[in-house]
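Below: one structure, written as structure tokens.
Note that this complex is displayed minus one protein chain, with the remaining chains in position.
Showing subunit A:
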Amino acid sequence: MLLIRCPYCEEERPELEFRNAGEAHIARSADMAATSDDDFEKFFFIRSNPKGIIYERWRHMHGCARFFNAVRDTVSDRFLMTYKAGEPKPAKLPGAAK
């Protein structure tokens, strides 16, 4: 079983307590009505789906119930780090294969 560190509970918890909530850092337009169809399509449907490092939202559903962000490697499924919702993308990743 994967252990995922919840930044609010400040410890690693079993994966069964968590839910994935899609890609992180996708900003919703403040004026949705003025968004062009092309831009809306990009915002709403188009996801990066990379091979490698991905930034995701996760929710500690059966724990503190908070959303947070996680950096995960889609090749190894390894969680590189997690950080609280609203915080910027981390500049440096621990243990990243570079």
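We adopt the following convention: a contact is a pair of C-beta atoms (placed from the backbone, for glycine too) under 8 Å apart; a residue touches a chain by one contact, two chains touch by 3 or more; residues count from 1.
The rule is short, and it goes like this: contacts and distances are computed from a predicted model.
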Pick, from "Glycosyl transferase family 2", "NADH-quinone oxidoreductase subunit L", "Sarcosine oxidase subunit gamma" or "sn-glycerol-3-phosphate transport system permease protein UgpE", the protein name that UniProt gives for the chain of this complex that is not shown.
"Sarcosine oxidase subunit gamma"
Mind listing the subunit A residues that contact the chain we can't see here?
1, 8-11, 13-14, 16-17, 62-66
